[in-house]
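Missing here: one protein chain of the complex. Every other protein chain is in place.
Should a chain be cited, it is by its letter among A, B and C, assigned in written order, with residues numbered from 1 in that chain.
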Amino acid sequence: MSVNTSSHTERRIVFLIIFLAVMVPLIFPIGWGSEVSPIARMSYDLIDETPAGKYGLISFDYEASTITELQPMAVAQIEHAWSKGQKIIATALWPQGPQMAEASFAEAKRNPAYADKEYGVDYVNLGYKVGGIVTLQAMGSSIRDVYPKDSSGKNWDDLPMLKGIRTLKDLAWVSSLSSGVPGLKEWVMIAHDVHNVPVTGGTTAVSAPGFLPYVNDQKQLHGLLGGLKAASEYEMLIDKKGPATTKMDAQSVAHIVILLLITLGNITAFRRKRAKANLTGGQNA
Amino acid sequence: MPDLMNTIGIWLAAFFTFCIFSFLYRDNPFYKLAEQIFVGLSAGYGLIYVVYSTMVPNLFAKLSQDFSGNLILLIPFALGLMMLTRIYPKTQWISRYPISIVIGTSAAISVMRSLKTDLLLQVGATIINPFQGSTASEISGNLLVIIGTLCGVYFFYFSKKQEGLAKIPSKIGVYFLMVSFGATFGYTVMARISLLIGRLEFLRKDWLHIIN
Amino acid sequence: MKHIYYLLIVLLLLQSAMLWANTTSSFTISDKPWDKGEALILNWNLPDGYDRLNLQKADSLMVYQDMELDEPLVSGFVDDNLDPDETYHYRLIAYNDALADSIFIEAQGQPKENWFYMHKLSFLLLFLILGSAIVFYVMAARRGKDFYIRRISGLDSMEEAIGRATEKGKPILFVPGISELDDIQTIASLSILGQLAQRAAEYNTEIIVPCRFAMVLSAAREVVKEAYLKAGRPDAYREDRIFYLTDDQFGYVAGIDGIIVREEPAANFFLGSFYAESLILAETGLSTGAIQTAGTANAHQLPFFVVSCDYTLIGEELFAASAYLSRDAQQVGSLKGHDFGKLLVILLIVVGIILEIAGQGWFKSFLMGAGS
Partner (left out) sequence: MKRNIPLILAFVSGLIVIFSEFIPHRPFSSIVDSLQEWFMIISGFAMLLGVMSLLRMNAAKVSTRSPDWQYHLIGIISFGLMVLMGALWGMEEQAGILGQGASISAWLGKKPFDYTYTHVFVPLSATLFSLLAFFIASAAYRAFIIRTLESNLLMIAAVIVILGRTGFGTMLTGWLPESYRFWHLPNLADYIMQYPNTAAQRAIMISAALGVIGSGLRIILGIERSYLGGDK
């Protein structure tokens, strides 16, 4: 299939172009973003329309391997909720979840606007509990019984913001950032289907199609963020040039550059063919 | 101290990242260095990993804790030792016993798995009523799946010269293959660019601390 | 006074006996057939008038515990994930809310291991048909029947590739994929290696085989040694050219890349099971100008070989290659058996679709082993 016997120099130029196409947008973000899809906006609206002082719960149901896609969603949702004056409870159905939560809160606090957010007052990290759906069922009758202590071992009563919280019903919204089972599906089944708490969430791009059926008339899922693209859309909605936007910029630039390279390759091949035809023509004459 | 060592670690990682990237320009001493370190380290890693994750828990720990209850494990143990007879040319033939058992069982496992997941389930998935779709694009898509699968399977038919009429379905099969190859290629671009983003993000954030 | 008591008791008993006769409640437990002994089927029959049901199972201390149920109880339930030959006790409780009354019935059962998976019947039939077709054609070939195989261009080029390497005085690189010996693709690759090594031996061209797994290494050495023997040049066999690199996927690739750019083989063969590394290998090989032949049954990697190699064996062509190259009657016969399988598949699909359109779903459900 190799028609263009492209020289080494040509290859190296292509490599350099790709390197720059990815590196430059990472250092100098463009903030292109893309058209916001309706279901990503729905997810945004849920947090956006919740009044100040209410509680949101983010469940960190992923581990380090899917951090690229899910972490930016977590950070964006935390910043969004804080900007609206809401309080955030972090839980996890995956063992590595509490670390993911901690990293996300730290990242969000790096934004000067939220540097003063205080642990125990504006957010808590309750930690990981084994059991999946059974744990969620138990949280339906008492969150405190499931989490007598937070992830660092502090007692529930020593965390002032938890005073107003008894069961899942006391939450204004739940968001599960989920890379598998248990995760988003279990939250929909318990928090939404049983307790009628609005549930939204984020997944990797690969598993997003499987959740689309839940974004239906009953709003089993109140919108969904699927992959890096949706994460960048969310960042655009909260007016933030975050990591997802940057990475998505790099992706878009690289894709366009590859398309340009294909065009260029065709032009070169066409020229070569013509040069060759001229040459043989010359010989015949 | 751990902080300093961590910084050194990041510099090491950055150094090796550049060593590998340098291969894109041409083979060079840095790549040769990285390549040999990579091969050596990974072979060592593999050996240690297998000892800690398979040999100890699945064999040695079981045998030392409850020897009589795990007598059956002496079979793989013996077969494994027989593999080692390859070290001496004279005893090499003994290693054919474990190899033949491994190949016999895995051939049968593969036959069963392929028959079930790749043949039976795929055939079943193609048996659809194409007109059941609700939209024109769904119906046309169903028809494409059926035609493409049938012609594609026929493309691999070896017992007949593919000429005249027999050539047509096989040609159509090739067209489907080409569309699929192109589409898969295009679909993979994003995942591959992501890998590069990952590496460059490491260089930018962890190594150079450029925050934007 | 005592008599009245007795009378009352007798009356009560009579009444309940009559109730019993009228309503015939039943609760039966039977083994789920055709399985590993992991499930019991619970069936019950209750008269009308009960509002809700509750199902309990005895734990190891014979204390009845409520069962966690995913679906509402109607007239039956299948309890799975059980252990074979254990006895399980169940209690069904029916409540009548209006009368604040309830009854319970107890029953027990034992899951049994059976001797056949009935839902795999279609699977077994297909296996028997394909298996006997292959054996039949192999036998026919043994008796001397000649079968035709159409051209496979990727394989015709093999001689050309070896010839080119000989001319240039450069070695041939053969990569048997990155899977262990338990992948049939690896074995198919090794039997191509046998053919190739024999020709290389005849041409007196060196062949390099880096392996990712030690067992593949052992088998590859046997195969190549045998090929040199067949070619009548056992002295030319060099064991150190068939070697192990590392078990790590990318470590292995780094090593091969080094070989490609330093030894500059004139012909590269990538045959077997490949994953993400396919494009790295093929593009590096392309940069040295080697003739490249690739082949894999991993459909997702084929595009990358197709764009960067001169010839690509697609899917089954990899398995057909050894028969094609060796013209060994038995292998050709077995290939004929695969072709029979293809016609059978086409027939099954066409018949199935016609029946689906006609609204006859039984064929598909039988084939897929549904209802299990």
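Note that a residue touches a chain if its C-beta (ideal position, glycine included) is under 8 Å from a C-beta of that chain, and two chains touch if they have at least 3 such contacts.
This structure is a prediction, so every number in the text was calculated from the model and none was measured.
One chain of the complex is left out; on chain A, the residues touching it are 1-4, 6, 11, 14-15, 17-19, 22, 32-35, 229, 248, 251-252, 254-259, 261-262, 264-266, 269-270.
Residues touching the missing chain, restricted to chain B, are 1-3, 5-6, 8-10, 12-14, 16-17, 20-21, 23-24, 32-52, 54-56, 58-59, 72-73, 75-77, 79-81, 83-84, 86-87, 93, 96-112, 114-115, 118-119, 122-123, 125-126, 137, 140-142, 144-149, 151-153, 155-156, 173-190, 192-193, 195-196, 198-199, 202 (touch as defined at the top).
Although one chain is hidden here, its contacts on chain C can still be listed: residues 34-37, 84, 113-117, 120, 123-124, 127, 130-131, 134-135, 138, 180-182, 184-185, 187-188, 190-191, 194, 211, 213-215, 217-219, 221-223, 225-226, 229, 240, 243-251, 253-254, 262, 276, 279-280, 283, 297, 299-300, 302, 304, 306-308, 314-316, 318-320, 322, 330-331, 334-335, 337-338, 341-342, 345.
Operating definition for what follows: only the chains that are shown with their structure count from here on.
Chain pairs A-B and B-C differ in how many C-beta pairs they share in contact, with the greater number at B-C. With centres computed from Cα atoms alone, the innermost chain of the structure is B. Mean C-alpha positions place chain A and chain C at a centre distance of 35 Å. Rounded to whole angstrom units, the spacing between the C-alpha centres of chain A and chain B is 27.
Residue positions of chain C with contacts to 2 or more other chains are 306-307.
Each of the following residues of chain A touches two or more other chains: 8. The touching residues of chain A, counted against chain B in their complex, run 8, 12, 15, 18-19, 22-23, 26-29, 68, 228, 241, 246-247, 250-251, 254-255, 258. Residue ranges of chain C in contact with chain B, taken from their complex: 122-123, 126-127, 130, 147-150, 152, 181-184, 187, 214-215, 218-219, 245-248, 250-252, 254-255, 257-258, 261-262, 299-300, 302-304, 306-307, 314-317, 320, 335-336, 338-339, 342-343, 345-346, 348-350, 352-353, 356-357, 363-364, 367-369. Of all the residues in chain B, the ones that touch chain A in their complex are 24-26, 189-190, 193-194, 196-198, 200-201, 204, 210, 212.
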